[in-house]
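Sharing a structure here in structure tokens format.
Missing here is one protein chain; the remaining ones are kept as they sit in the complex.
And then subunit A:
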Amino acid sequence: MAGQTLYDKLWQDHLVKSREDGTALIYIDRHLIHEVTSPQAFEGLRLAGRKPWRKDSLVATPDHNVPSEASERAGGVAGIRDEVSRIQVQTLDENCRDFDVVQFGINEPGQGIVHVIGPETGATLPGMTVVCGDSHTSTHGALGALAHGIGTSEVEHVMATQCLIQKKMKNMLVRVDGVLGRGVTAKDVVLAIIGKIGTAGGTGYAIEFGGEVMRNMSMEGRMTVCNMAIEAGARAGMVAVDQITLDYVKDKPYAPKGADWDRAVAAWSQLHSDDDAEFDAVIELRGEEIEPQVSWGTSPEMVVAVSAQVPDPAAEADATKRAGVERALEYMGLTAGQKITDIKLDRVFIGSCTNSRIEDLRAAAAVAKGQKKADSVKQVLIVPGSQAVKAQAEKEGLDQIFIDAGFEWREPSCSMCLAMNADKLGAGEHCASTSNRNFEGRQGYGGRTHLVSPGMAAAAAIAGHFVDVREFATQLEIA
């Protein structure tokens, strides 16, 4: 019999019951909650007279609707100017109070984007099953966990039963071997993967990211890659546990301590695919071949290297795809054959659950140091992913580097990734964004998003158009 994949092991470890109809009850260890996808679930519990099955599995924080602008943020929940946003955050407060759920409130030290605070507090750990009413829950798979997004009905289901009804997914291995060139980051790796397999390439699969590039990647980088597994269609992405994982998790506030730590490490050391494990699909990429990536269209698969040109729909044989390219070019205001480096930016956003961790801010600051944003760029937002990331960045003086460059240093929130707070693009504006989705209207009505790494975003902010961060860095003599 073939060995087990990492996903097989995580599945097996959480299997409560297999049912005759082919479904299974899977136990959930950690359930993260935010204000947007939870109110109807709490209401459902109330209407049915139910209580959370295991309160200590729940951790809540507001992130999508909270203002990033310091003066508005200073007023706390009551200070949120948008009434509908305020009600939603207030509702989370009330629900957490009524159901006695631990919440990191709007201006408390633990607050941040759910997918940033989970790993950084140790609330999410290797070997866990992690869910949240948010598709980017795949992020936590970087720890060697089985983590995926769920809808609001399932949020209610997990709160009420601690379980999910699931069918096992298929196994996919995405192996990135070799080494990455200087200036090429985890974001470029995952965009290149999505460009290769498409936004439905991982549908029905759990993806394990492996190979030399992943093994050498930092935890922050692995989170960036797993975060966007959903953009490749896979609900769950994951990376095997190794020393890098253990070094990251150790001493996190909610991580096991003492004898429990030793027991946990022994258990977690099994969290890798066996040498003879069989995958239903294997995708291979070479690290050396990956260049800094820029998305040009309205789907994350519409991505090319910064040295390339906007594609020509005429070259697309499939009619539906061709229509998609034509529509994307029209929406984006781009022409076939245009050089990516000729695309001018109106705004730049550095943040989101994809790229708002300390390593991301360091990469952006390395490019921005001693520079000024281009006059033609109206706004550059730097939005740290959590209060802890913000504090660390300020300790390192990164905030001052950004402010000196004419960037805006904001408060932890999802911000312009999906524009549920006041941060949004105007119609027709082009944005270099470190977020995860370039869908029509995602960052604001009529807004045009280009997905890039933090270094590429900072370089674009300074140049006013896309530039290859590798050349830019050479000019700046950044090692």
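One rule holds in what follows: a contact is a pair of C-beta atoms (placed from the backbone, for glycine too) under 8 Å apart; a residue touches a chain by one contact, two chains touch by 3 or more; residues count from 1.
In this section, contacts and distances are computed from a predicted model.
**Q** Going by UniProt, what is the name of the one chain that was not included in the view, given "3-isopropylmalate dehydratase small subunit", "NADH-quinone oxidoreductase subunit N", "Acyl carrier protein" or "Sulfate-binding protein"?
**A** So the chain that does not appear here would be "3-isopropylmalate dehydratase small subunit", according to UniProt.
**Q** Going by the contact rule already stated, which one of A:Leu10, A:Val66, A:Cys163 or A:Ala432 would touch the omitted chain in the full complex?
**A** Candidates A:Leu10, A:Val66, A:Cys163 or A:Ala432; residue touching the omitted chain: A:Cys163.
**Q** Considering the whole complex, which of A:Asp247, A:Asp260 or A:Glu284 touches the chain not shown?
**A** In the full complex, the listed residue that touches the missing chain is A:Asp260.
**Q** Provide the residue numbers of subunit A that touch the chain removed from this figure.
**A** Residues touching the hidden chain, for subunit A, are 16-17, 19, 21-23, 25, 27, 29, 36-37, 39-40, 43, 48, 50, 53-54, 56, 59, 64-65, 82, 84-85, 87-88, 91, 102, 122-123, 125, 127-128, 133-135, 148-154, 156-157, 160-163, 165, 167, 199-200, 203-204, 230-231, 233-235, 254-256, 260-261, 263-264, 267, 299, 320-321, 323-324, 327, 418-420, 437, 439-442, 445-446.
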